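Take this structure first; my questions come after.
In this view, the complex is presented without one of its protein chains, the others remaining in place.
Chains: A and B, in written order; residue numbering restarts at 1 for each.
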Amino acid sequence: MQGYAPILLLVLVAIAMPVIVWTLSRLVRPNVPNANKYMVYECGITPTTDAREKFSVRYYLIAVMFLVFDVETVFLYPWAVQFKELALFGLVEMGIFLFLLLFGYGYIWSKGALTWE
Amino acid sequence: MNGFASGLMEALLRDSAFILPQLFLAGLGTLMLWPGDLLFHKGEKHKWAPVTGAILIVVLALVFRTPEGTGFSGMYRVDGLTKGFQILSILGALGAVALSQRLLNALKEQTVEYYALILFSLSGMLFLCGAVDFVSFYFSLELMAICIYILVAYLRKQERGVEAGLKYFLLGAFSSGLLLYGISLLFAATGGKTTNFAEMGQLLPVVSQSNTLLVGAGVLMVLVGLGFKVAAVPFHMWSPDAYEGAPTPITAFMATAPKAASLAAFIRVFQTALPGVADQWMLPLGYVAAASMILGNVAAIKQQSMKRLLAYSSIAHVGYMLLGVMCGPEGAQATWLYMATYLVMNFGAFAIVIHLQGTGEGERIEDFRGLKDRHPFLAFAMMVFLLSLAGIPPLVGFFGKFYLFQMAVTQGHITLVTIAFLTSVVSAFYYLGVVNQMYFKDAPALAEGAEPEATGMATTVIVTVACVLVLLGTGFAKPLLEWAGGIGSEKKASQVALR
Partner (left out) sequence: MPSPNAVLIISFLLFSTGVAGILIRRNALVILMCAELMLNAANLNFIAFARHSGSVGGQAFALMVMGFAAAEVAVGLAIVVALYRRKATVQVDDINLLKG
């Protein structure tokens, strides 16, 4: 556990810093409450609606599709690590893998999941 | 190309013969979704069923022709056990596709996804039957389960279906988390050396001396995770709800095909990877089996819905089949035989339920009142299936049960067999209750001029074939046993041979 002592120290300092700064500013600052100060900050404009707005369900659809296609990159990493050893074989294998993804893409396209009306 | 890559290439080409059925299934399933649906049959939703049926029959033939052996660096193995349970899964899928027609034709939407999902989940099952490594095991289990989550919630306009889908999904995700954590603990117990079943089977007895807690927890979590998948008590909570809410053909599918594949995995995991630590799981597995038999049968008594009744009865039958898992290598063939008979009876019963549901007669048990007047043949067939499910001789259900119980007695599981015997007497009570409704209760008055609808072709074929098999199946006992014998002996061989 010897090697972890600096990390412990860092954690302590990191906790102490905001506590000190916060307490100092509380002591120093003038206290003038104002309703406008409690308003949500929206680039200096008076906010019109609640920030907790309902999103269109299409966002979720796109998010799910993004998620699936994005995580496929996970399977590219082992190939990248072994790129030299796998040589042409690896390239062809990955080509097949990515080609298969094309079918999924074609499917969601043909289903109209990518059009936003 | 250097030696390393060309070696991989060679292995890949050699081993792909083992997974030809799965490649065929997954490939055609993908092509069906895109561009198949776009190019052919656009809007013609009825046409995909025969295509799917043809694919499944070809896959069945391919499974018979697959060479035996181990491939993919010891990840996948084809032997008697693999083939036996693969055949059951394919038959389950075939039945589900045949029974789905009325339901799907009533839908407005495209249905190609339905068939593609059945094909994908079936390819997961086929992989699962042959998985001999925790990596391939978990991969195929997830492939199978994820497709079935969607199928359960397929009728997304129906609140019941979506609810069932969500329930099944949440509990399924929970159970696969438990299962994976259990696997990771076993992996940790071996010191991070291997995930292969056979290698683990050799390492675990050694490391369990020093890492008792780790191995024990890992084994128990794997047991719980698999118990969820086959819906054994006390991990069965999802099953009646999912069975009731799912489209009925999918219920029939879930009760047979994934169960067969999961039982194959059950046998593989416990007989290949964990036989050396049997003292860790034998007792809990015994409790699970006993609880499944008791609770499944007792809870079925008070059910009003036929689908729920069949769900609880399937829990009870899983309890019986777990007896086979406990019986060592010889138990594999008894389990297979039991699963085969269960598949036939279950599909027969579900075909009738689906027919009655489709004609608007409903799925409640009281809707079966006076069935003998409306559909004499269906009533007779239903009686045969129910009596066979209860295990009354000389029907095929009795044969499966008898063989399994006999096997368990010779292995010394006397208490469990006693429980199994007593609970199957209890089960006769509710099965006969339905027969009573069909034959000795008066039918509800039919609406004016309403004629009982004729049975469709698929239903007639399935019911007739299943009925004949159940009635005469015991006559084929000898060849069936001989064929199933291959499952057991291959199993023994697989424990010796590693790669």
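Keep this in mind: a residue touches a chain if its C-beta (ideal position, glycine included) is under 8 Å from a C-beta of that chain, and two chains touch if they have at least 3 such contacts.
On a predicted model such as this, the values are computed, not experimentally measured, just so you know.
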item: Visible chains that the absent chain touches, using the contact criterion stated earlier; value: A, B
item: Listed residues B:F4, B:F24 or B:Y181, member touching the removed chain; value: B:Y181
item: Touching the absent chain when the full complex is considered, from B:S208, B:Q303 or B:Q437; value: B:Q303
item: Interface with the undisplayed chain - residues on chain A; value: 57, 60-61, 63-65, 67-68, 70-72, 74-75, 77-78
item: For chain B, residues in touch with the removed chain; value: 134-135, 138-139, 142, 146, 149-150, 153, 156-157, 159-160, 162-167, 169-170, 173-174, 176-178, 180-181, 183-185, 187-188, 191-195, 214, 240-241, 244-245, 303-305, 308
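In the analysis below, only the chains that are shown with their structure count from here on.
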item: Geometric centre distance via CA averages, chain B-chain A, whole Å; value: 40
item: Residues of chain A touching chain B in the complex; value: 85-90, 100, 103-104, 106-107, 110
item: In the complex with chain A, residue positions of chain B that touch it; value: 1-2, 4-6, 8-9, 30-31, 33-35, 37-38
